[in-house]
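Missing here: one protein chain of the complex. Every other protein chain is in place.
Each chain carries a letter (A, B and C) given by its place in the written order, and its residues are counted from 1.
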Amino acid sequence: MGRPIDLNADVGEGFGAWRSGDDEALLDLVTSANVACGFHAGDAATMRRTCAAARERGVRIGAHVGFPDLAGFGRREMGLSAAEIADAVIYQLGALRGCAGSVGARVSYLKPHGALYHRVSEDGSAAAAVAEAVRAVDPELAVLGPPGSRLLASAAALGLSYVTEGFADRAYGEDRRLLDRRRPGSELDPRGAADQAVALATGAAVRTTSGGAIELEVRSICLHGDGQRALETARAVVSALGTADVELRPFA
Amino acid sequence: MGRPIDLNADVGEGFGAWRSGDDEALLDLVTSANVACGFHAGDAATMRRTCAAARERGVRIGAHVGFPDLAGFGRREMGLSAAEIADAVIYQLGALRGCAGSVGARVSYLKPHGALYHRVSEDGSAAAAVAEAVRAVDPELAVLGPPGSRLLASAAALGLSYVTEGFADRAYGEDRRLLDRRRPGSELDPRGAADQAVALATGAAVRTTSGGAIELEVRSICLHGDGQRALETARAVVSALGTADVELRPFA
Amino acid sequence: MGRPIDLNADVGEGFGAWRSGDDEALLDLVTSANVACGFHAGDAATMRRTCAAARERGVRIGAHVGFPDLAGFGRREMGLSAAEIADAVIYQLGALRGCAGSVGARVSYLKPHGALYHRVSEDGSAAAAVAEAVRAVDPELAVLGPPGSRLLASAAALGLSYVTEGFADRAYGEDRRLLDRRRPGSELDPRGAADQAVALATGAAVRTTSGGAIELEVRSICLHGDGQRALETARAVVSALGTADVELRPFA
Partner (left out) sequence: MGRPIDLNADVGEGFGAWRSGDDEALLDLVTSANVACGFHAGDAATMRRTCAAARERGVRIGAHVGFPDLAGFGRREMGLSAAEIADAVIYQLGALRGCAGSVGARVSYLKPHGALYHRVSEDGSAAAAVAEAVRAVDPELAVLGPPGSRLLASAAALGLSYVTEGFADRAYGEDRRLLDRRRPGSELDPRGAADQAVALATGAAVRTTSGGAIELEVRSICLHGDGQRALETARAVVSALGTADVELRPFA
């Protein structure tokens, strides 16, 4: 059996009367669940229900923290200062820990969402603020993010566990970054995603959009939950990983 | 020296650019701080700053949980179901625990705010929901509320610590309840509040608005922080309690 | 050809990244569109897009005003005072008028949503507040609501146009009220809804759940858009009304 890989996905992204994605089906597939914490999506009821559903399946729970922008789903860079980012992370992380604890579960890691994910990939002071916020609340938490990011460097500098992730269903460029979502070819079909997942999990080369090949060392693979073919893709990935003898195992 | 009494006050009730009350001055006087948790007032930065200020002074920290109604300051009964109340309490309690923990402090008790305070005084299923929410997050937390309330009965039934409180600056009626805030004579002046505080703390009779006398057994006295004469009243109360040889001591 | 009837439906109930219902399909069927105004659902982009889609089809636009409770979808009675209700109505109505005007459309009527709909059916001062709010912004607006409600009485008293509505897909009791949504038999299947719509439109007796018959004089019929069989029901109603030679015509 080859080396293990973690599969993570965003869940709990409904709000009030609105639903988003098929969380139960996704939780049946992944090993780690990024749970929205109420700022960009999610509410207390959804958070508790999602934590309970993850716990039942032995799926690890991560705090998917974002900017306070429900209307923009956390996808807009909001210009928060590093201090404001730390405050927002601590609040959301605490809230999710409360929700998880209330159903007998616990939070194992943190992953920034949307515009915050992009911000802390590049902005060192924001990245440091997130890492310090995590340490201030619970130094046992792992931090999940992109390889080479400021976020993971900050987490490492503070002695936190940090975990790299890649994306199965998004195309990479030669610069080892995801292609912009708005560009043609940026989203892979289920078969392409399955192939890329196997490459990521086995340390094989990942094909870039320009025909080249890059190597990405990742311990987790992110599956998307809200696209039209999301579940189909997720199932294709899990099936291909099984065929390739890759063990699915949570990192945390 | 007589029996001890706790003094509690609402703090951290600003939001964003808006301030409310003189928290530093109040925290110099009280032994327990009811910290707003972001639903009816308060935000992450204010919560962390307030917890740090309380910790510096040895003041106990309580989660002042309310309805999700920033525009109404949590003073409007919102018709949440018992389950929705439990969710809201767990989320807010978790968030404050995160904020407190991040500054080396911890949350010792919970007190409902505004319309939720009134709701759980009378509504047994809502009261049970709050008590169960507290227990689900941390069974070591005390619950602070009015004597004879459904809230404290529910807390007691679940084996939680429960603490009764009275009000120094609000007049009581013969039914042992606070007079409606809109009625004349419902608010006591600093001297009247000081006298009432001493009566509450020493187990002496409290004068009612109709000239009668009632006995109220309370372990904490609530001081208000946002009225015009709030600080003057708070200082008069503390001074009178000192003169009466009452020891100020946190209940938690 | 018989007397005309209006068909109204709730649209524009998404928020940010969340969608709700198939507005385009509903707008192809109805003559009046109740557009959410951002308090219980809807946002500026959705409001403008929905107004444009209604205008293209000659569908009248109504302000579907609700309580400021996005998390509760406006379905929780929030305890707003009559003055606060008037403020909320004026703000939402103005916002929708701005959105409609920006796409060359105009608002023709107002209908309260959810818990506010129920509140102003029974509470005279709240009903008067809504009617006065409508008059203060635009006395040409019609008010849509249930027959016999305080809302329509208040509208009439102020000289506003008022329009009664019935429900095709909800069962009525002997008291001429809708059966509680949680009771069995409260929701009619497409065929039952079609029959009831024809009865409402033609002035025939409506069958109650207890086997009796009531007469309801309504000028509009409300179709729901967010249930699972909503569109199927809507199409059955429109088809049955056509067969019964009922003309669909907006009231405003």
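Basically, a contact is a pair of C-beta atoms (placed from the backbone, for glycine too) under 8 Å apart; a residue touches a chain by one contact, two chains touch by 3 or more.
Since the model is a prediction, treat every value here as computed from it, not as a measurement.
Engineer: For the full complex, can you list every visible chain touched by the one that's not shown?
Structural biologist: Even though it is not drawn, that chain still touches A, B, C.
Engineer: From the list C:G98, C:G148, C:G203 or C:G242, which touches the chain that is not on show?
Structural biologist: C:G98
Engineer: From the list B:G72, B:G166, B:G225 or B:P250, which touches the chain that is not on show?
Structural biologist: Residue touching the chain left out of view: B:G72.
Engineer: Among C:A44, C:L158 or C:L178, which one touches the chain that has been omitted from the display?
Structural biologist: Of all options in C:A44, C:L158 or C:L178, contact with the hidden chain holds for C:A44.
Engineer: In the full complex, which bits of chain B touch the chain not displayed? Write them out.
Structural biologist: Residue positions of chain B that touch the missing chain: 14-20, 41, 43, 70-73, 75.
Engineer: Residue-wise, where is chain C in contact with the chain that is not depicted?
Structural biologist: 38, 43-45, 47-48, 83-84, 87-88, 90-99, 101-103, 133, 136-138
Engineer: Provide the residue numbers of chain A that touch the chain removed from this figure.
Structural biologist: Its contact residues with the unshown chain are 68-69, 71-72, 76-80, 84, 115.
We take it that only the chains that are shown with their structure count from here on.
Engineer: Could you tell me which shape the graph of touching chains takes: line, ring, star, complete or other?
Structural biologist: complete
Engineer: At the chain A/chain C interface, shared numbers over all numbers used: above half (same) or below half (different)?
Structural biologist: Result for this pair: same.
Engineer: With chain centres defined as C-alpha means, what is the inter-centre distance between chain A and chain C in Å?
Structural biologist: Computed from C-alpha means, the inter-chain centre distance equals 41 Å.
Engineer: For chain C, which residues are shared contacts with two or more other chains?
Structural biologist: Where chain C meets two or more other chains at a single residue, that happens at 71-72.
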